[in-house]
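Only one protein chain is missing; all other protein chains are in place.
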């Protein structure tokens, strides 16, 4: 059950309108690594969790916080749009390139669709998608996904920080950066603790019987490109992080096996298959060409 | 530049047709964490890399391998479909529930659209999307994303392993599991090496000046749910993994700040705003109700 | 700010596992009119609202409730999947059509991707999309959208009610049906009140100066099909609901105006345009045909 | 069966080229509430209708009109693009910010993909999606959806009206505004008539036996946020619009019930579950921390 | 302008209900090559056409026909669903595998969302997308796209023909097959006529000055795979179809040029770049490994 409180976690008021920046902020609302993603991801991980206690409580505790971040950003976007030129004629004098330039960089749906409000989309206008969410039930995998989400998210916020001089926006971003710092640390700590608690280990999923794996391929790097420096990395020699093997380096791909022959499904699928006279025709064609040369 | 070789890395021939299983295999071809995703993700990370040498060479070396995994799986899918019932009438006697049951579980586009061939979609038929790819240019964040991708992928393959008794399929999966083991280890090693090389550290991005962060919020867990066990985790006390702080635990959300007032954009957006007589009308309405009670 | 409580609004436990039904329930979690949609829609309408007070408070109040409905349904889905056959071999004896039939009707990602958990998708596996959300800032339009969302949602829940005999599921659905009844009534009441408060009226948006409308076309039904019964409706004669006109009925479309000529963009777009000799060629071609006849 | 006539319902020729405006017009061609949506929505509602006569005839009659609106808008877009700068070098002198500004605001696919033509996308370039269509077979729900579609659509056209001074565009929009006025009135009239005809009533679907609903929750507003003004609305007391109940107001959410315990699916899904020694480990860990303090 | 007539082009009534087949038919309604695609594609090609006359008239003439095909199919789907089991409990006795099997193969949204009606989606439930449409303004390219669409469409209908024994369905499909035969021939004839009329030729776009092309690469096949038989095709020697060159065969890819060095964007994007001590660290690391061996 979720309840709502009409306060924000932190200040979210810009100094001045800026419709172009409002569009950029949409990335961290409704983008692949925006706040909707982490709010939904931590929620579904909690609902799909199989153990009660600290991990699930933390997932719920942080999921709800992230919905509040969506709210802070949506509130900011609405304020950035409030007095900004959004294409209404008097304000957007078409002959003034300075105004036109600004309008060129806006999310035009901010005006046409939302009437100067926020939307559940990213900075290029793609609607948020449920396919951004990861919740497999395996907490080691999922919390590694969470570390990544917070790293990508903090990187995006850091970039956005440098895209404005507005103190109000920067103030809010300084808070989001701090929470991303916390959450990165939190998920890294949780990933370590999951292993210390003996719940999971690498390779994930750790309970899969490694006897069913073709282990002769489990610890060798095969170089499918021609860059030789890949051999210099710690992934090319020495013990493996899972503690179960030793890295090897193969400068070339495995020899491989022949491809199986092409399939011949039921004729009523009307795929193209050999015809009786095909080989003869091809032979005759080649002969013709030879004759002409 | 990519070149192609008409051999497969490993055996990819099933013992028997199985259209339902072919559909399930689509998940690891064209799903969020399928082989197309990792092939494209490692490629874009290499193209977006800013340093030559071991990391980029490895990205290229593994990206090309993953395209070969797509090929192994597509080859397997075609064979699983070759002799399987796909709804053609004679074979799919509608009165035989055993056959109908099989057909119920197939990807019907395997027959209608692909003529018994593989498709760039997941196991529910959603087309693969470029939005599955992560390539930010920050290698610590991106390679953490790669660990996650290999963990999710190996978990899915492990589940698929238990969904069939076909020795041919299981043989191929045993190879993919082994490569996922390698790649999990590889990215974990690379993430460690990036930090040992002094290229990145936590919190990512590490060069962002922490002075610009609201650091009073950087290391405290705020519990936005009512599960008390979140306090028991290593994320609630003790040193933080980034080595720069100490975890704190706050049993309640921060007090917060008042929401800014609602915005009033240009009237020509036709959003609903207060009318002069609104308050009086509301007051009259409430009075009316009181009178009736 | 949102906070979370580890209780559910109402009972959400099924009597027995049922993976096929779990898939169907996904519709009201992550479908076009599922609970994620209404939770996000009411949230964005509140964030985009331009007046404080009763309307915005209600939007917040109901938005948070709807997130709790997502949780109830996700909890139910996980339980329906807990002991259900999801394709793992021993349980899913391929020769038993009864089991195979069940598996045919499942969301195969429930097993492969979520490990027997819920997902932010609809009953056909389409991920939830931000494009389902309506929040224009015009409350009369938006709350009419809400009436529709609750009507569609309640209709879907009513259909789902008849698709199971499980008392646990039906019990939970009886609660959701009740809340949908409340919310239908709530939005209808709000739409009426918005008009009584003098905030909006029909046609929406009501402040647009009707002098700028081609009013000769504002109240006539033009019949673009050949079904004559459209003339019998209340939309074909009598006063219009907006109180500003009288319905007319035109049995045929308006005469219309000629299409403007095709455009001729810059030649460097390489669209196909007339060539000097085109008309002559065409004339010669027709003559040839005539000669042959 | 549909037939086509090479005339337009109304004038659709701009005074001057304007590529930026052409992009904006795409919203009402291929957006969530654009003309493709209503054309397809009314068509599918007619095909899914279960009663012959006035309602279905009207659905067909209006559906065909809406396809003609798509045509008017596509024709207008092509003309707006005909002589406009679309990035071709000579015209788009990169040093001239006035031209560059214009180009910044265009849909670049108008030039690259369509060669200065219209596209089935919205103003941010998202392709039109079948998921925008609502056609449930329940006419009261569906026609309420239609009222909303016309309200949102007219609001967008009204906003677009103020984004240009071009008399040709405004002339065309004045016609579309008029038709939206008609259609809003039409669907409102139809919704009323459906109820007067005894075909449907609220709550929709009205034939669902209310005995199967948890009616103690059917007419109470529960406030999941802390805004007190929600109590002032007509949805908080008095008779309900469906005529079957009385609104109540609950200042707090229902007490709720405990969440069911987390699920434990088959181990071969490799979700994270408790390990035998987990509790001891956690206890030891907490003890260690206490000792250090 | 489009008008509608309440007749169908041809019979569209099945002998018996069949919900599984209804789902399959969705492919040719709302799939990549379904009737919505061709109806919309031919419409947009007509609206984007730059020459009046026979080509554009034909595009309009066939576009409108295709909308009628959508209608025929939607009508058929509704009838196939009318009496079919769609999951309602009494009919779908869960213990009867025969019924369960049928239900497993249905589009569950046919029941839950559309109440036994058709939907604008494909056979796997993906909503129709505007991205399926091709309309570039270049008629040779676009009508080649149309040939392909009719070929893919007819192949799908042919496959669907063999997936049922129902005489009513087969009768309707026999009509659609005939129209696809016509339309294939029609577009092939048009492509030939466009060239005879001197409007376009190969390579398309034909007016692009070939002097600006790196013509040394314009007519050679480079073999990027190791299959030698590619040399046997007519594309490996002899005159080219555009009449402007001679095919050559290169058994290996071009030598190529070195990749440019990785980029170094502004540091505030926080991409990973070399650090001063990176090379030394790597050297030390390699030395350490050597020492250990």
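When the chains are written out, they are named A, B, C, D and E in that same order, and each has its own residue count from 1.
Here is the rule we use: contacts are C-beta pairs under 8 Å (C-beta built on N, C-alpha and C of every residue); 3 or more make two chains touch, one makes a residue touch a chain.
Since the model is a prediction, treat every value here as computed from it, not as a measurement.
Peer 1: With the full complex in mind, choose from D:205, D:241 or D:262 the residue touching the hidden chain.
Peer 2: Per the contact definition at the top, the residue touching the missing chain is D:205.
Peer 1: Which of these touches the unseen chain: D:64, D:118 or D:140?
Peer 2: D:140
Peer 1: Which of these touches the unseen chain: A:85, A:130, A:203 or A:227?
Peer 2: In the full complex, the listed residue that touches the missing chain is A:227.
Peer 1: Provide the residue numbers of subunit C that touch the chain removed from this figure.
Peer 2: 155, 158-159, 162, 232, 234, 237-238, 268-270, 282, 285-286, 289
Peer 1: What does the interface between subunit B and the hidden chain look like in terms of residue numbers?
Peer 2: 1-9, 30, 36, 40, 43-44, 47-48, 57, 60-61, 63-64, 67-68, 70-71, 74-75, 78, 113-121, 127-131, 133, 135-138
Peer 1: May I ask you to list the residues on subunit E that touch the chain which is not drawn?
Peer 2: 5-13, 32, 52-58, 60-65, 68, 75, 78-79, 81-83, 86, 88, 91, 111, 115-117, 126, 129, 131-132, 134, 136, 138, 140-141, 144-145, 147-148, 151-152, 154-156, 158, 161, 170-171, 174-175, 177-182, 184-186, 188-190, 192-193, 202-205, 208, 210, 212-225, 227-235, 240-242, 245, 247, 253-260, 262-266, 268-271
In this text, only the chains that are shown with their structure count from here on.
Peer 1: Test of understanding: which option in A-D, C-E or A-E shares over half of the contact pairs of B-D, residue numbers taken as the match?
Peer 2: Repeat interface, by the over-half criterion: A-E.
Peer 1: Averaged over CA atoms, how far is the centre of subunit A from the centre of subunit C? Could you give it in whole Å?
Peer 2: Distance between chain centres: 27 Å.
Peer 1: Any idea how many Å lie between the Cα centroids of subunit C and subunit D?
Peer 2: Centre separation, subunit C to subunit D: 7 Å.
Peer 1: Of all the residues in subunit A, which ones touch at least 2 other chains?
Peer 2: Residue numbers touching two or more other chains: 1-9, 48, 52-57, 60-61, 63-64, 68, 75, 78, 88, 111, 113, 115-117, 121, 126-127, 129, 131, 136-138, 140, 155, 158, 205, 208, 232, 234, 268-270.
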